[in-house]
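The complex appears here minus one protein chain, its other protein chains still in place.
Think of it as A, B, C and D in the order they're written, each chain with its own count starting at 1.
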């Protein structure tokens, strides 16, 4: 069985569309996971018990079960209680929250590692607890976790393929569709691997840029 | 006219079973400069941190300008009250505690802008005023990581001054500095003394204390062992413990 | 009999475009104690680090007991050679750099056991000998995190001594310490001096330097500005720059 | 030709997803059963070899065939021209028709009304293309369970699917649906997929298939699993 890439170009449009969706999901879910991660981390560390306990249970649910299952429940389960989300939105929320919980773990550790003197320095100036956390602690904690969070973003990009379970035609599913028509799996999988790699390179370049900017203020 | 501006009455403080402060009394008049000296672990930092409620006292009272700082209030009101009085108390730490993610300008303007609602123009005027005072105007847009230790500490002082505090607390402001850099910070503190800023200074530099302070407290094991003008404390201390402490210091500093 | 034990010839060192050391020459005889003083950034640390090849020189030579340290060798041989000579050079850093995951005993025995193949009994005898010397025998099974700064630094010295080095390098061994803890470390260094250990000491403590050293080097901007016995350098320096530097120091330390 | 190899080995390896009742699925004893394994087993028997059933996610089933991980896919694979270029089909061994389902009591009673409502289809099936060609407003899903769920959830008003699996779901009492017959629907054949260049294997399988249709075995299997003739 030799490789025959001549079938690929006729599916170019489909793959490109899939790639567009993959990028869109990754960006939206990436942003959600970033800010969600901060919110979860702050809630887990500073919120009163009554919020912290359910938060911890929520985090454990998301850490403990496969993303596939979470997406399924968000899309097919929530509608049964009257919350009707479009597939794309459900996908973004599922992916976003899943990785927000991961990011929150990183940010929590890094918040705890911010020098206690920073907190005292700010409080001494008269800033309130909330102001101190928002303006002094969080900005420093987030900077410190950009590299490991980059790891998560790259994982998120790849896991966006799971959104196909709720019928979103992203890159991997687009390729599988093309395969189920043409029966040319290797050609398409290689093409798709290349597409992911390409997005990944852009992502890595972006991360390096952010890291350099942050390094400038160190 | 001397009013007792800062007043500490029967202050006591324990961490668990460890009693760190035991019945401390201290009054500081407006414009006065008080130095606190004493061996490591004697409770100097704890006392300063009690004044602005970073480590609230176990018992006793702290007053600033006729207002009691360590009042018992419901949590929300206490928060607001504490944030308010802290704005009147500038504090400078041994390790500067500059905010690494903000420039010098950002460090200095953060609190005034958030708490006093200064406009950008007002804030800029304020930074320039304070930086000129500490002689660092040219570093206005640098990040702290690019400053030397002495410069960092001067920025920390400017940051505290920008809130126009009524009293300044210094906790070993120079002891993390390389020896050459100490002088520039001491200069700034001397200048504040000339401007009659009320100050409480914890320090290991006896000579500096002697040259700027109105009064010196020697603390050991949580009590004030001896208190008086620098000439008395440094030249003719009454207490044996004070003499011992000073002897050690002088031995090291080439007496 | 004086042989030149450590010898540095025409040493130069650049980091990128920045020339940090410029044509430095230095000889230290066996048993001699040399102090290096000078302002921050003058290249003192860089010079010490060049001696044991932590920051190899850009040009020039470093000799120890007739053997050139910074030889050009093929990578493998160079590695072996450098590891060999480093065993003869003890180094003590400003920030101690004790290994936090090992006890005091582990810190001290690690290198002798790995490099000299000591048995457990020999290693234990060695730790006890060295800890007795620095007066810390009772801390033998503590982890570094439970020690005070002065104790940490004494362990660091014991660790370096355990390799029976021919020369000891100290880079501001006391400047990260709280003032009261300096004395205990200086005591240990004085004791080494009494035992005629060859030492090169970078320090900011002029009085200590004056009391233990045979010779003082004043460095500024990568060159040795002036060199001589402490009595000359501290009392009658020839160079303007030396005088300026010392004046600042004395002003602070109550001269 | 691979026929000789299979005979020598004594085992015919067939693949299916195990997720497509009544054609292939797992029963409550965790065994793979259904029309497809029954047909596959019968073919193997007539070829004089044992059968081995492999379940694999549909995503990788074609790649597995091309990579020699098994000899045939007996997994309800629709025969299309495009696929025929890459692999060979034996059969069709059954045919099915497109059908449209709504909830009982739905106002939708004819194909014409689909224009104004939300239609659910399975991604990548021929029905998806058909629905698109008709210009319907569609939602796409990965499989029948999701389609059925969405019809009950009300996110779609009608679903388009092969009729037999839906009929079976209804018969199992899980769902109560109304069928809209589509007069324009063409029957679609499902074939056994094998690698290209194996005329002898194809012939042997074809012969076995023809023979079981002749002697009534096929009908017995069809009656057992589907409840009617689906040739």
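Structure notes:
FYI, contacts are C-beta pairs under 8 Å (C-beta built on N, C-alpha and C of every residue); 3 or more make two chains touch, one makes a residue touch a chain.
In this text, contacts and distances are computed from a predicted model.
One chain of the assembly is not displayed; among "Glucose/mannose transport system permease protein", "Amino acid ABC transporter membrane protein 1, PAAT family", "Na+/H+ antiporter subunit G" or "Cytochrome c oxidase subunit 1", its UniProt protein name is "Amino acid ABC transporter membrane protein 1, PAAT family". Within the full complex, the chain left out of the display contacts the shown chains A, C, D. Taking the complete complex into account, A:158 is the one of A:52, A:129 or A:158 that touches the chain left out.
Contact with the chain that does not appear here is found for just one residue of D:38, D:51 or D:149, D:149.
In the complete complex, the residue from A:16, A:201 or A:216 that touches the missing chain is A:201.
Contact with the chain not shown here comes from a single listed residue; of C:11, C:91 or C:199, that residue is C:91. Although one chain is not shown, part of chain C still touches it, namely residues 52, 54, 79, 83-87, 89-91, 93, 95, 97-102, 110-111, 114-115, 143, 145, 159-160, 163. Think of the hidden chain as still there; on chain A it touches residues 1, 60-61, 63-69, 72-73, 76-77, 102, 105, 109, 147-148, 151, 154-155, 158, 161, 172, 185-186, 189-190, 192-193, 196-197, 200-201, 204. Of the residues in chain D, those that touch the hidden partner chain are 15, 17-21, 25-28, 30, 54-57, 59-60, 63-64, 66-69, 143-146, 148-149, 169, 172, 174-175.
Heads up, the rule we're going with is that only the chains that are shown with their structure count from here on.
Central chain assignment: A. Criterion: smallest distance from chain C-alpha mean to the mean of all protein C-alpha atoms. Note: centroid distance chain A to chain D, computed from Cα atoms, is 36 Å.
Of all residues in chain A, none touches 2 or more other chains.
Taken as a contact graph, the chains are arranged in an open line, each linked only to its neighbours along the path. Those residues of chain B lying in contact with chain C across their complex are 39-40, 148, 175, 178-183, 186, 204-208, 248-249, 251-255. Put simply, chain D touches chain A in their complex at residues 58-60, 62-63, 66, 80, 82-83, 85-87, 123-124, 139-142, 146, 149-150, 153-155.
Those residues of chain A lying in contact with chain B across their complex are 115, 117-118, 120-129, 131, 135-136, 139-140, 143, 216-218.
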